[in-house]
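What follows is a structure written as C-alpha cells; I'll ask about it next.
Only a single protein chain was left out; the remaining protein chains are all shown in position.
So, chain A:
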Amino acid sequence: MSGPGVSLEVVDLAKSWGAVDVLQDVNFGIEPGGFLTLLGPSGCGKSTILRLVSGLDEVSGGQILIGGKDVARIPAAERNIGMVFQNYALFPHMTIAENITYGLNVRKVPKAEKEKALARVAELMALGKLLDRKPSQLSGGQQQRVALARVLVSDRPLVLMDEPLSNLDAKLRVEIRSEIRSLNKKLGITVVYVTHDQSEALSMSDRVVLMNAGNVSQVGTPQELYDRPANTFAAAFIGTPPMNLLSPEDVRAPATFAPEGGMEARDVIFGVRPESLSLGRAGAEFSATARVESLEYEGKVFLVHLIAPSGTRFIAAHSGDGAPEEGSEVTVGWSASQTHLFSKTDGNRRDFTL
C-alpha cells in the first residue's frame, strides 16, 4: 500500500490577512507515520495552518518542511499531500468511482493501474457496492469513507484532515475515529488532524498541538497535555470537565508552601482536576471550603458543582457513596502531587516547594 509516511516540520510559520495577523511563531513537528492533532477552539487558526501546509493558502512567513524539504513556496499540487475536508467535498455530479479516481485521471495514470488502485481502496474502505452511486445517495459516514478513499488511492505519504468527523453522529464518530487511527497505523502514512474536540485529540494522537488565538499554547503527547498543562489555557481546555482554577484566597496551602522563581504566594493560580478532589478529606495537604450549588449525576460519578467564598465556581467529581446535600458547606482536599501551579500574571505553569 502506501509507502511509509514522511516527516513534517513547521518552523516559525506566520500568516496575516492584510494587517491582521492570524498566526504567529507556529512551531511543531511530527515523525514519519505519526498522528498529529491541531486542537483548539474555533477561530484559533488550526484550519488556517492546515490550509498553509496543503498549499491552498500562501504563507506570510516561516518554513514547512516535508521530509526535510521546504515546500512553503511551491504549488499545492506539487506537495504530494492529500486532504479530507469537513463536509467531505465530494463532487456531487460524479459517481463514487469517478470521485475516487479524479486525481488519477488528472495525472493521466494508465487505465489498468487506475482500476487496480480503485479496487484496492474500495476494498480497504468497504465501498465495493457503492462505486456506481452518486454522493447524494450515500449516508454521511459512507461519504466520509469515500473522501478518505479519494485521498488513499493516490498513495500520499501525508494526509491532512480538517474536522472530518464533525458532521457525523456520535456513534459513527467513534467508529470512524478508530478507522482513521487504524489506517494511520496500518498504512504508515503521516496524519495531521484538526479538531476542536479535546477527547478526539487525546484518544487518537501521538502528538497534540494546542492552539490559542493564533499562537501555539502547548505541544506534547496527550499525556503531557493532561498531566502537565503548560498554562491556564491548556488546563482549562483539556479534560471533561476541565481543570479547576482557584485563586489563593480560596485555598488552604501548607505553611511551608512557596512558589519558585521569586513569585509571591498571592500571585498564583491553583489548578486541580475535578477527579483529584475528595470530599470531606481531613488532613489533606491542600484544601478548600465551598458551598454545594448543584449536583449532576453522570452514572459513574456525581459532578458536584461548588462555589467558593470568593465566588469562584468549581467542580468535584465524587465517586463514593453519599452525595452531599445541595446548599451544604463541604471541605474538599487534595495532595501536593495533584496540585498544578500557574502564574497569575502570564498564566504559565510554575513549580513550587513545600
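Note that contacts are C-beta pairs under 8 Å (C-beta built on N, C-alpha and C of every residue); 3 or more make two chains touch, one makes a residue touch a chain; residues count from 1.
Following the convention adopted for this analysis, contacts and distances are computed from a predicted model.
Taken from the listed names "Carbon-monoxide dehydrogenase large subunit", "RNA polymerase sigma factor", "ABC transporter permease subunit" or "Spore gernimation protein", the protein name that UniProt assigns to the chain not shown is "ABC transporter permease subunit". Within the complete assembly, A:Ser54 is the residue of A:Thr37, A:Ser54 or A:Gln142 that touches the hidden chain. Touch with the chain omitted from the figure is made, among A:Ser7, A:Asn27, A:Gln63 or A:Asn87, by A:Asn87. The chain not shown here is touched by just one of A:Ala76, A:Leu245 or A:Ala336, and that residue is A:Ala76. In the full complex, the hidden chain is touched by chain A at residues 54-56, 76-77, 81-83, 85-87, 89, 91-93, 102-103, 106-107, 134, 136, 150, 154.
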